[in-house]
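All protein chains of the complex are present and in place, except for one that has been dropped.
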Amino acid sequence: MTDNSDNILVRAQGVDKVFKRGSEEIHVLGGLDLEIPRGEFLALMGPSGSGKSTLLNLVGGLDRPSEGVVEVGGKRIDKLSERKLAAWRARHVGLVFQFYNLMPVLSALKNVELPLLLTRLSKAERKKRANVALDIVGLAHRAGHYPRQLSGGEQQRTGIARAIVTDPTLLLCDEPTGDLDRKSGDEILDLLQALNQEQGKTIIMVTHDIHAAERATRTLYLNKGRLSTEPVD
Amino acid sequence: MKYLYLIFSSLKRKKLRTGLTILSIVVAFLLFGYLSAIRQAFAAGVEVAGADRLIVRHKVSIIQLLPQSYESRIEQVEGVDNAAHSTWFGGIYQEPRNFFAQMPVVPEELFDMYPEYVLSDEQKKAWLATRSGAIAGRGLAERFGWKLGDRIPINATIWSKKDGGRTWEFDLVGIYDGAEKGTDTSQFFFRYDFFDETRAFGEGLVGWYTVRVSDPDAAAEVAAAIDAEFANSPSETKSEPEGAFIQGFANQIGNIGFIIMSIMSAVFFTILLVAGNTMAYTVRERTGELAVLKAIGFTDRGVLSLVLGESLALTLVGGAIGLGLSWLLVSMGDPTQGSLPVFYIPTRDIFLGLLLIAATAFVAGIIPALQAQKLQIADALRR
Partner (left out) sequence: MFNWFSQVISVIGFSIRSIPQRKGSSIAALLGIAGVVAVMVGVLSIAQGIARTMESSAGGDNAVVLRSGSDTEMMSGLGGDEARIIGEAPGIARDDSGTLASPELFVIINLPMRTTGTDANVPLRGVLSQAPKIRNDFKIVDGRMFEWGLNEVIVGSGATEQFTGLEIGSSIEVGQEQWPVVGIFEAGGGVAESEIWVDASVLQSAYRRGNSYQSVYAKLTAPAAFDEFRDNLTSDPRLNVKAMRETDYYAAQSEMVYNLITGLGTLIAVIMGLGAIFGALNTMYTAVSARTREIATLRALGFHSGPVIISVLSESLLLACMGGLIGAALAWLAFDGFRTATLNWSSFSAITFSFDVNFSLLLQGIVFALVIGLVGGLFPAVRAARQPVAHALREL
């Protein structure tokens, strides 16, 4: 563990991910470097297959790099065991997906409560926190509804509530508005912005949508494993 | 415990499929319970056989009779505590299919030898006072609706009477209960003195002896000593522990245990396929969901346990209902309408059933659970 007095939350150095297709090896990121300061709302753009999601997965500890170092909050996560990594995710990362990925058999409240099952909190405390999270996303009145009874926007807000219920420092959003109409999408972006500004959450958002990227404090473009501040075509 | 809600919610996903799977598991455990009772009907005799009791019979076969005079000679053999004789009467009550065992015995000796036959003192007295008196087991009395005081006619197939008649009439003076669950209460006992003076032939001859030894550990030596006592006489004997005797008899009917085991294996093979198939579908359909669970911090092993937990919940519900139903069915009576000496599910088999529930759950769930465990989050989410 390196001592990080500086303000960098996420640091990736020389990161690469290799996929095998037949006998051919594909280097998706090719030794990429990235630093994300605390409190940043970063939008990550780039064409399909550019490795955005791969990068997000590596930072979120959903996957391990083939090469390089990933540090989050001063802690190296690329070498953690599967078990420690899972525990780390549960504590430090909130994930928001394009297709919400809610459990269809659980009510909104129970969906939000899900990550809290991995903590030692009491049943009452879990319920309280889940309600608070739902309240933050403005869905307290829908707590008992099942995903199929919610609109897309509401489902995504439930997803965000699930991501923030454990109070993680880092929020990773993979195309959070990709499946929503403009109005619902804007509401989700409002929410993310508020979480960034009012609660100081560091957010990394992968998106295709230039509108969405405009809400971020910084936008990076990923193409063929290269990061730049300007779109490449 | 906090994951229980998650597990049961998952089962509600496809209610029809869950229901059908549970029903097929119900069927398996219903059969398990019922077949256990049938097996027990043949095995109970061996289990409750007294470790301190020997059966002494004619060496050539059980149908050959032994002199009643052997009793005192057996009792003089070292290590013998007491000897009591019985004889196969083999009569028919009303019609041949109403089969049950009838035996002439000496009442005091019967109760001394078989403390598991429980008869009230009052009824014992009545039996001693009535030469033509007889007692029936509770199960037998219930089978034919007999009450105390009933006159029970039995047609002899072997033992004709001195007057040439073949119908023996007995007065039911007692109904005995079993001290243990496995005690045979399907038998009918009447008095030997009445039998001996009434039968047309065979006076002084009895079927076999039950012998109680003072030290069960020395039973084999005592048996050998008894057989040696009568060696080279016209009626040589064969002595063996009561359990072995009953087992030998059960073996003659066939290897019931093996047949029932085979059927049960086929049943569980079938049910495993059904339940395993359901679990496989459950996992396949939910690849994405399981990946999300992992993404938000569930460990690989946590997901494995979750899938196994679902499998267990499914089997537990089905298994409990199935065992319960079999218990109900068994308590309604045996399939032969009373020919089996006992008919119940032994406690041991209920525990075995619970073990089987766990085993079924494990086998049905383990492959899908391992698939769920191996699931790569990044791959699964991309799908």
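By written order: A and B. Residues from 1 in each chain.
In this section, a contact is a pair of C-beta atoms (placed from the backbone, for glycine too) under 8 Å apart; a residue touches a chain by one contact, two chains touch by 3 or more.
Keep in mind it's a predicted model, so treat the numbers as computed, not measured.
**Student:** Need the list of shown chains touched by the one chain that isn't shown.
**Tutor:** Per the contact definition above, the missing chain touches B.
**Student:** Specify the residue from the set B:20, B:51 or B:179 that touches the hidden chain.
**Tutor:** In the full complex, the listed residue that touches the missing chain is B:20.
**Student:** Given the contact definition stated above, which residue among B:53, B:238 or B:294 touches the chain not shown here?
**Tutor:** Of these options, the touching residue for the absent chain is B:238.
**Student:** Pick from B:118, B:148, B:218 or B:280: which residue touches the chain that isn't shown?
**Tutor:** The single option touching the absent chain is B:280.
**Student:** From the listed residues B:4, B:63, B:179 or B:224, report the one that touches the chain absent from this view.
**Tutor:** B:63
**Student:** Footprint of the hidden chain on chain B, which residues?
**Tutor:** Residues 16-17, 20-21, 23-24, 27-28, 30-31, 34-35, 38, 59-64, 90, 96-97, 99, 155, 157-158, 160, 166, 232, 234, 236, 238, 244, 247-248, 251-255, 259, 262-263, 266-267, 269-271, 273-274, 276-278, 280-281, 335-336 of chain B touch the chain that is not shown.
Going forward, only the chains that are shown with their structure count from here on.
**Student:** Taking the mean of the C-alpha atoms as each chain's centre, how many Å separate chain A from chain B?
**Tutor:** 63
**Student:** Spell out the part of chain B that touches chain A in their complex, as residue ranges.
**Tutor:** Residues 2-3, 5-6, 9-10, 12-13, 288-289, 292-302, 376-378, 381-382 of chain B touch chain A in their complex.
**Student:** Residues of chain A touching chain B in their complex?
**Tutor:** 53-54, 57, 60, 62-63, 82-83, 86-91, 95, 97, 101, 103-106, 110, 114-115, 117-118, 123, 126, 162
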